[in-house]
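A protein chain is absent from this complex, but the other protein chains hold their places.
The chains carry the letters A, B, C, D and E, assigned in the order they are written, with residues numbered from 1 in each.
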Amino acid sequence: MKVTVHRKAHFNAAHRLYRKDWSDEKNTVVFGKCNNPNYHGHNYELIVSVTGPIDSETGFVIDMKVLKDLIYEEVEEYLDHKNLNEDVAEFKDLNPTAENIAGVIWNRLRAKIQQHLQLEVTLYETPRNFVTYAGEE
Amino acid sequence: MKVTVHRKAHFNAAHRLYRKDWSDEKNTVVFGKCNNPNYHGHNYELIVSVTGPIDSETGFVIDMKVLKDLIYEEVEEYLDHKNLNEDVAEFKDLNPTAENIAGVIWNRLRAKIQQHLQLEVTLYETPRNFVTYAGEE
Amino acid sequence: MKVTVHRKAHFNAAHRLYRKDWSDEKNTVVFGKCNNPNYHGHNYELIVSVTGPIDSETGFVIDMKVLKDLIYEEVEEYLDHKNLNEDVAEFKDLNPTAENIAGVIWNRLRAKIQQHLQLEVTLYETPRNFVTYAGEE
Amino acid sequence: MKVTVHRKAHFNAAHRLYRKDWSDEKNTVVFGKCNNPNYHGHNYELIVSVTGPIDSETGFVIDMKVLKDLIYEEVEEYLDHKNLNEDVAEFKDLNPTAENIAGVIWNRLRAKIQQHLQLEVTLYETPRNFVTYAGEE
Amino acid sequence: MKVTVHRKAHFNAAHRLYRKDWSDEKNTVVFGKCNNPNYHGHNYELIVSVTGPIDSETGFVIDMKVLKDLIYEEVEEYLDHKNLNEDVAEFKDLNPTAENIAGVIWNRLRAKIQQHLQLEVTLYETPRNFVTYAGEE
Partner (left out) sequence: MKVTVHRKAHFNAAHRLYRKDWSDEKNTVVFGKCNNPNYHGHNYELIVSVTGPIDSETGFVIDMKVLKDLIYEEVEEYLDHKNLNEDVAEFKDLNPTAENIAGVIWNRLRAKIQQHLQLEVTLYETPRNFVTYAGEE
């Protein structure tokens, strides 16, 4: 009996979409106002979804307190109130689009969740724009 | 690395559920108050989901501004503040149930989105009733 | 000790904004696409707020079951799945703007709620447009 | 043409996480404050998702009124305002975790929904914790 | 320049509506299924609103971190995962209706917030039922 357990979390951050190897003109054409050199920012809402069998002892797929603490350590402490471009190692040479942020979060959590459990992350950049990533198949 | 990008949109419209080839009695038995001949209406909330590889140049699956404009042109301008039965060609002989509206929206968007990208639409008729359609497999 | 008790409810309806005594041109200038002669519609969300002292016997300002049933009878049954312009007596000569619908709902409920209790209604026409009415002071 | 139809419902209930065959100490270590012997409680939000072909006669996968009534009879009347541990047969020897409640709801609905339709349930225990179950494959 | 600062918080709890000095019959007539002797429960959402002048030094009415910690200590730690009737002193002889819970929370916070600031609390018992209390004038 496979069940998916979902946990919501939250962080807010500044970012800017641009490529260092492109001209200012090209960055503005492609990324528009998301390329403001002084940055803009978002409240990111995150849903972490873990799929696996129910442990017959506890009735849990994964203990929600464990999952909540893991998200806190790997995502919230790492990204909250940060400038993604300036303060976060993974984005030194990676454009912090919602797609790429979701990939970074997925990789950080994947390393800490038991291998028999599947992992998917959904990241809201705004209430109207969001992305989902479940790893390579 | 495949990611799904979601964009929310909104339109409101009047509609009525009924079949021209059925009697009034049968329409009322099957469709109840949704068959009011003077119409009723909804705020439709739409989520358009596009799945594909991340473009390594931009970090995007699809540019959200492009997707937003496409939804505006193909769905919002076409359906907003309309009477679905009277004003929209696709529903002249098709009952505008949430299922069928989702199918019409999916077809209109599918024609304009690159073929290597998968498409799914979720349509909320009310906050408690909604449908999802991802095309024929 | 005065407390306000709030109850949410829901109905959906078709309507059209226009004045019979204006020309089509003037109606279109003032009301834009809200003047579609074939109607459009909304999911209306309603919050009914009742303020008064706590009954020391029950701990209630007003019994929520009583308030819920009253809203059902006076508002939901009366307006749900209706064409406001065509099916509802109060709008035969009154433009069904959100402001006027809130006024009609307030009057219907005011007549059935004890006089020592204050009444306010908030009506969402869309998630982004809403109005509040608390009667004449 | 396969579509998924979703319907939201609501119930609230008390529960306690523990195993009768464990010591108080072990229950507290594993279940923390969820093991309060006097119970705590939640507003459970439920989404029932039914997937199948659109009926060409009606334009429905399943009539929403039928689905709404089925959820009311099998889930809301059965679980609303109940103590899950004390009042609900399925939890006499089953820990009422969100995972297990979702399984119980799925089983109750599965028995009443036509076999050619697929069924999935999503159960929110809080706005931040939720689970999804779609049956054994 | 007076501004109101609002902070949302959350707790979940079991409760039962009844009066010890009433017969079972009367309790059932007045409180219906809310009188289940085995309790039921809710996710309570709380909004705490503090009104006062902006401190010209900090730009704050009240430091949100201070307010967040105060709500945690006085409300969340005190009420979360509790049985309100059995575990909370204020409800030993007070019916834990939403109205009375709001009053108890207001009193606990009022004692810890500077007197020149006004205080209002809004308590959601369910997404559809909520109450507001601002103290005696």
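As a working rule, a contact is a pair of C-beta atoms (placed from the backbone, for glycine too) under 8 Å apart; a residue touches a chain by one contact, two chains touch by 3 or more.
Being a predicted model, the structure only gives us computed values, none of them experimental.
Undergrad: If the full complex is used, which shown chains touch the chain that is missing here?
TA: Per the touch rule above, the missing chain touches A, C, E.
Undergrad: Which of these, A:1, A:14 or A:47, touches the one chain of the complex that we don't see?
TA: Only one of A:1, A:14 or A:47 touches the chain omitted from view, namely A:14.
Undergrad: By the contact criterion defined above, which parts of subunit C meet the unshown chain? Give residue numbers in ascending order.
TA: Spelled out for subunit C, the touching residues are 17, 19, 30, 32, 94-100, 102-103, 127-133, 136-137.
Undergrad: Even though one chain is hidden, which residues of subunit A still touch it in the full complex?
TA: 10, 12-15, 33-34, 36, 38-43, 45, 80-83, 86-87, 126-127
Undergrad: Over the whole complex, note the residues of subunit E touching the chain we left out.
TA: Subunit E touches the chain not shown through residues 1-9, 49, 54, 57-61, 63-65.
Here is the rule we use: only the chains that are shown with their structure count from here on.
Undergrad: Closest chain to the protein CA centroid?
TA: D
Undergrad: Using mean CA coordinates as chain centres, what's the gap between subunit A and subunit C in Å?
TA: That pair's centroid distance is 41 Å.
Undergrad: Using CA atom averages as chain centres, what separation in Å is found between subunit A and subunit D?
TA: Computed from C-alpha means, the inter-chain centre distance equals 29 Å.
Undergrad: Multi-chain contacts only, two chains or more: what residues does subunit C have there?
TA: Within subunit C, no residue contacts more than one other chain.
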